[in-house]
Every structure is written in structure tokens, then in C-alpha cells.
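Excluded from the complex is one protein chain; the other protein chains are retained at their positions.
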Amino acid sequence: MTINGVTLTRQVSTRMLLSDFIRHGLRLTGTHVGCEHGVCGACTIMIDGRAARSCLTFAVQADGAEIRTIESEEKEDGTLSALQQAFQECHGLQCGYCTPGMIMNIRSRFDSGEELDLSDDGIRELISGNLCRCTGYANIVKAVRRAAELTGRA
Amino acid sequence: MSTRKFGAPIKRNIDPRLLTGRGAFTDDINLPGVLHAAFVRSPFARARINGIDTSMAEQAEGVVAVYTCDNIGHLDIELPLLIPHPSMTKARTQRPLARGDVYYVGQTVAMVVAVDRYVAEDAAALVDVDYDPLDVELDLEKAIEDGAPLVHPTHPNNIAADFTQVSGDPEAAFAEAEHVTRIRVQVDRSTAAAMECRTVAARYDATRGELTVWDGTQAPLGVRGGLASIFGMDEDKVRVIAPDVGGGFGQKVMFPYPDELLVPHAAIQLGRPVKYIEDRRENFIGSNQERTQIHEIELFAKKNGEVIALRDNFLHDTGAFIPYGIAVAQVASTSIAGPYRIPNIHVRFRAVYTPTVPVTPYRGCGRPQACFAIERAMDQLAEELGIDRFEIRRRNLIRDEEFPYTREGLLFADGLRVKLDSGQYLKALDMARDAIGFDEFAAMQTKASGEGKSLGLGLAYYVEGTGLGPYEGGHVKIHPITGKVYVNTGLTSQGQGHDTVFAQIVSDQLGVNVEDVIVVEGDTGTFEWGVATFASRAAVVSGNAIHKTAVKVREQTIKAAANMLEADPLQIVLSDGYAEVPGTNRRVSLAAIATATNPLRYAFNSAAQAATQFAPASRHDGPPLIEGQHPGLEATDYFSPECATWAYGVHAAIVEVDRETCRVDVKKYVCIHDCGNMINPVIVDGQVMGGFAQGIGGALYERIEYDTDGNPTNANFVDFLIPYATEVPAIEISHIETPSPLNPLGVKGVGEAGCIAVGATLASGIEDALRPLGGAKFHKTPITPSMIFEAMAKA
Partner (left out) sequence: MKPPLFDYLVARSSDEAIRLLSDNPGAMILAGGQSLIPAMNFRLASPSALIDISRIGDLKSIDIVDGNVRVGAAVKHRDLEQSDAAFAVNPLMRTALHYVAHVPIRNRGTTVGSLCHADAAAEMPMILLLSGGWVTASGPNGQRQIPAADFFEFHMTTTREADEMIVSATFPALPSGAGYAFAEFARRKGDYAVAAVGAILERDLDGRISAARLAACGIASRPVRLFEVEASLVGTHLSDTEVEAAGELAKEAVTAPDDANATTAYRQHLLASLTRRVIREASEKVRKG
């Protein structure tokens, strides 16, 4: 598989969840695990350009896939991406546990080329599917809108 | 640096780390050779254990150890009762691993340690436990009847505690009442459901005899105390670190959970690191929960709506054990009169054992239940007396000039007086009335009604006793090389942004950038004194401790700088990391002052040369460190509040009930909120909004379901309905800042504020919306579409 631009080959147990493989096999611990049944979205990564639950994917299924995790989100010079900046500016995170999954989900939609619905309802729809227990979502909605502004999408 | 950081919407120091995936949560910490634990848990709510056969599991490949109550030695005990109280007799707490009996589905029976979690779960399934199921009663009201099946044979009628508190002379006041309103209300069980489940990892260094435990806890110092005493170790040989923690909300203040003892035990025994990462199902069946209370509340009033007395009698579900004592029920019982004068109070509760997950605080801790009871009763009284709901509250609110207002006879959860210390209750009510658009609402409602829509206005007032003692500490040190300021306190953060608000407090005293203040908390290796994060207390108790400490370091810094700059201390200004005499070119960096105040033998850098023994400024006529002085710029201090400080607020909402789907659509939601002086308004709003979302969950969605045999039926995120972004409405927040007179910063806590009044507010609004359809009452949360349908069907 290719992960964050690095191509690698590993042998894994067939039942190894992709979330565990990324976290413990590759030590990319930014991807979090919140429920292991696909509801909370904390483990969301991008597989072949689309957001997906890494807890509902076996590592073996990712053979040949191109994967992106939160560790790829920073800019090359080590500064925060617009999306990350917007989250900080808008206080879109508290404990930060759901944040990587939230960001990867938003990232996939930003990169998909689809038109973004930046109304309140549209953004809430976009981030629905990722549970956050700290923020009450309002500041995440703001952050998505702010990121769209910063990237010229709004 | 000229502007004050206290009160400013400063961006959080911690964010870049969390945003880039560099957080270090327990399961992220690399422990080479680590083993993984999984538990065998009771599938029965109440059963006798005839035998446990672990042989199959022990033989499974990859299994390193299997523990039951028979091979854990000194850990085979009843766990500590954390908060003793005289109202309890023989309070029951659980054992790390069940011996003889199990008391709820999910109770730990055996622990398997294996090379990875997959294998550990395989092996746990191979442990054969022979149970004889026993009868159970889940219904709180039936559980206290004679003949009901007992959770603990030691406790007749399943009563764990029976406690009455009285303020004023209620008996006399009851007789004077011209009107009595009586309702029964119920709030159901919920759970914190932090996004990160509970975690514990341990490593034992046999050579040094040192145990290190990483624990996703709100109480690292408490965990250390528990471990040291139960393991019989010196405290300094036990280091507990709460690393990044993915939300707590009270569930993680409880300790020790069985895993918090068993994982370190296994690490010591096996000589390898061991970790246990709770999974989501386990979090639902094995980690403590809160909420179910049934209140019978009576308001004794004059015809004009003045409430002269209150009587409340409630049942509190404490689950199978009561390790945290009566704290939740006590907070509820002492918050029952809300923001109202009500001079005469009689409140009794009985805590009831049920064969369910034990009950300890979850964000709100009894306050949402008390708020629901008093506020629904106030609405009912208003309706019965024909008085507007805002008006009846106005007539009963404590006046500004009546503060501090003490409820003599009531003791809060800290064992201290209930003293509502400050506030502008009437102003808040008026602000809520304006913000929600009360004056226009009647016309809106009529218009909507004409279109077949059911629109309602709801409101609820709440108070929140916050910032409980006993105390917290602060340690502040200016580093001699970097000039950065290091701050420690004993409690710990689960996302509240302590590192930023504490930095703001220190920044103001020392004139350094907020980013240059490094707050390290949650590590017993860096600061040894304190309590924990709970009861909205960090900003109040640790915040003030750190403030007091920073003031001391400021004094040291100014004194030393005055000496170095040959100026009067009164002339010195601390700004941008320097001490300077304004209007001159005389200035010196804090790093240099910190270096200079530390008499040196070795000049490790150029600044240090000035502090060495032959430097011009060095003393040659006595000891380099003057008797009574300490090296560097550093201090430690503590803050211990005289009693809790009471925040408060008002919520109001306009809701539409869709008669077709019975869905509740929140059209507008406003919150007026006063937590005293705000250190960081963005963080305060974040706390309120997050609490609000949990309040929405409790009001409309979240309920832990048990069947009549005591099996949890929705122990997962598919069926336990935490709101997504699509379910949480927008909220408009306005603040009043009435300083608390009880602490130097004038602050009050905010952690729990947002969640308290949501259930009462929405019930009030839904009831108002459906009033024309027959006036059904909404006296229970969560309010489900089925309940709304039933209410409409009765009409």
C-alpha cells in the first residue's frame, strides 16, 4: 500500500483491522479509535481519495490502496494546513480525540472537487458521521467555513 | 506586551499538537514488549458463581496469564469507599474480580493477558464461568418495596443511603401555604461516552522498584494514592501520568476501576509492560454512569406565586455499588431550590442499589435532575396560579442585594455551606426574555397555530455549585536558559484547555507571551499535591493557586531585577520577557534574572558568566545564597476555597413540534450565562456549547436501556444515540460577569453549565407547544417521539 506518499509492503494477520495496522504496525498514532463499529468516525482516513472508517476495513483489504492519514495534513514546511489553522482559530477542538477523523473526512470532501454547501445545514451534513463529545459542533461548523475561506472555496 | 491576557480570546497552545496527530494518548505511547489485557465480564445482572475454569484460556497460544479473584493476592479486596458519609451503612464497593457473586452485566470476573488484544479477546472467550442467575428488579420504585429481589442481602429494600436535609422551618411554612403544587419527575440514565474510552498502561522497573502508570484519568494523584496504599509501595515509587485524555466528563474521576489495579499488578508480576484499552462496549457496561432519579417535588406557595417552602423526596439510582458515596444525590438535593429564595426546604433522598453499572458523577452530577425537578415544578405552579412563567420566576429569584445567600442547614458535596456567593439573577432572566423574543412570541405562536404548527417557548433557570475544595496547588518556575515559564498543578485536562488559561493567568503576572508558558499537569512526577478535575473546579481552584504563585514569582523577579538594574522595584515593569525601567534603556531578560538569582560555579553559557563566583555582581562577603533564599525564580502556593462558588444561567428556547413525525425542531436557543470573570471567553463558550450538546443528548436522545433481566440493550453507538452535528441546534450565548467574592480572580466554574438546563428548557417548550392539544405534561427525559405521540394521542 501507499500511505502518505510512502509505498510499503507488510505481512499482516488477516484479521488485523486497518486502524490497528496504521496505529501499531506503522506507528501513525494520529488516527484514533473510538468505537470499532463504524459510528463515531474517529478512525476516519482516506482510502483512494475517499473518507473511510479504518476500523471497518481489514488491513489486507488495503493491499494496493493509497491511504492518507492525519499525519499527511500538515504542509511540507511543517506549518498547519488551512483546515488545521481554521480549527485552531475557531476553537474547533477540545480534547482532540475526534479531530483527526473529523479533519480527514472534511479533507476528502474539500479535495473531491464537489461543490461545497457552506450553509450551516450543509456543513453540519458534511461533518455528520463524526461524533464529537466536547465541542457541540458549532465551532467545527465555523472552522469548516473558515477553511473554505482560507482556501478560496467560499 | 501591554494588553491583559486574562479575559482575552487566546488561541490554545495545545492545538497544533492535537491537530497534526502528535497527541500522545495512552494507547499512542510506545511501550516495547507490551502485553495486552482483556476481561471476562458477567453476562448476568445478578448471579452466583459456582466455578471458573481458566484452563483452556491458559493453554491458548499467546496467552501469558489469566487472573481471577483466586490469584491476585492482596488485590482480592473490596475497593475503597472514596467518599464516606454517615447516611450510608456498610456501603458496598466492588472487588477487582468477582468473588462468589456478580452484581451487574459487565462486572469483571477474570482478566487475560496476552501478546495482543486479539489473542486476549480470543482467550477471554475460552474462560468458562458457571453461573446461577438470580432474580433482579430494575425498576427503582419497585426495588424499594418489601420482597423485591435484593442486590446485596446486606441491604434491605435495596436502600444504600437515606438522607434528609432541612433548611429553615419547613413544617411551619407548609401550614402557611395558600397553594401547593406537586409533581413527579424522572430523569433517565445516561453515560459520559467520551470519545476516548478509559485506558491504563503500566511498566514496572524491578531494579529501581518503580511503577509507572499511564492512565486516562481525571485524578492521577488519587490513582497514585490508591495504588501506593493498595500495593503497599512508597508513594515516590509510583508515578501516575495522565497523558492526553480524550474527554472525561466525570466518568474518569472515579478510581480505582478494576483495571487500574490489575494492569499494574500484571506488569509487576510478569515483568513486562501491560496495557488495557477499554473498548466501546466495555465502556457502556463497565464504566460508571449517572442520572436516574425520580423526584416527588412539592412547592408551597402564596397566591401571588411566592414560594415559601419546598419539599422534595427522591430516589437516586446508585447502581450495583456506591464507591463515590452519595455525592451525586447530595449535589442534587442541595441544588434543588435553584436560584430562588425559598427559605424553607425539606429534602430527602434514598439511594437505591440496582443490578446495573455503578453510578458516579457524569457531567452535571445531580444538577440536571435538580434543575429538571424545580423548573418543571415552577412551570406547573405558574400554570396553576395563572402567572406567566418568567414572572413567577422573577417573583422568587434572589435579589442582587441579598448575596451572599446562604441556605443554612444544607451542606454541599464538599461538606461546606451552600452559599450562593454572587449574581445578577433578575438581569439574567430579563436578558433571556429579550434574547428569545418573548414579546413577539405570542403572535408567532398564534400565526404558527393557524398554519397547523405547534410552536412553544421553553425556559429554565439553573445554578451550578462549582470550584469545590479542598484545594489545589500551583508551581511556577522561570527557566534560566530559555526564560520560558514552567507551570505545574496536580489536576489534569481532558480537553478543557488548562494549558492555555493557566498560561494566560501567569502571563499577566510575569509579562511573558502565553506561548512561552509551558503548563505541565497530570503527572505525579512533576507535582505531588492536589485532588482532581471534577465539579467545574480547575479554573477556580488550580487557577487561583497558580495566580497566587505567579504573584510570588513576580515579586521575586521584580526584586531581583531592581537589584540588577539598580532601580526602585516600583519602577520595574515586566513585559515581553524582560524586566525594564520604562523610559530608559535599562532592561534585563527574565532568563538572565533567573540565571543571576542562581549562584553558579560553572558558566554553561554567556548569561551564566554573570552568575559565577568571580563575576562583578557576585557576593564575596558571605554565602552566595543568602540564608532563607532559594535559587532562581520559583514558587509554590495553594488555594483552598472557603466553599463552592455558584455560577448560574438561564436557557430559553423556541421549539416546533412536528405533529406528523413528532420530531422536535429547535428554532432558537439562547443561553444567558454567568461564571464570574472569564479567563478566556472562547474557551468558556466552548465549554457551554459542549455541555449544551450533551444536554440535547440527555433531553431528546440518550438513554441507557436495560431489559427486565438487567441486560443492557443499547451498549453501542448505533443504538445509544449521541447527537451528531445534524442533531445539535445552534445556540446563542450571552454572558454576564459577576465576579465571585470567594477567590482572587473572581472566577467561577463553567464545565457543567451547558448541560444542566437543557432537558428542563425543552420539556418546558414542548409542553407549551402542545398545550392547545390538551395540555400533556412532560416530566421525564429523554423526551422521545413516542412520548410526544402519546401526549398528542391523549388529547
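Order as written gives the chain letters A and B; numbering starts at 1 within each chain.
Everything below uses one rule, namely that a residue touches a chain if its C-beta (ideal position, glycine included) is under 8 Å from a C-beta of that chain, and two chains touch if they have at least 3 such contacts.
Because the structure is predicted, anything quoted here is derived from the model rather than measured.
Listed residues A:31, A:105 or A:135: the one in touch with the omitted chain is A:105. Here one chain is not drawn; of A:53, A:91, A:133 or A:146, the residue touching it is A:53.
Contact with the undisplayed chain is limited, among B:205, B:234, B:388 or B:719, to B:719. With the whole complex as reference, residues 14-15, 17, 20, 36-38, 41, 44, 47, 50-53, 55-58, 60-61, 105, 108-109, 125-126, 128-129 of chain A touch the missing chain.
Where chain B meets the chain that is not shown, the touching residues are 117-118, 121-122, 125, 279-281, 660-663, 701, 703, 705, 713-714, 716, 718-719, 721, 723-724, 726-727, 784-786, 789-790, 793.
Operating definition for what follows: only the chains that are shown with their structure count from here on.
Measuring from the averaged C-alpha position of chain A to that of chain B gives a distance of 28 Å.
Residues 13, 15-16, 23, 27-37, 39-40, 42, 69-71, 73-74, 80, 84, 87-89, 91, 93-100, 103, 120, 123-125, 127-141 of chain A are the ones touching chain B in the complex. Residues of chain B touching chain A in their complex: 11-12, 14-25, 27-28, 30, 118, 192-197, 244-247, 249, 279-280, 494-497, 682-683, 685-686, 689-694, 716-718, 722, 724-726, 728, 730-731, 754.
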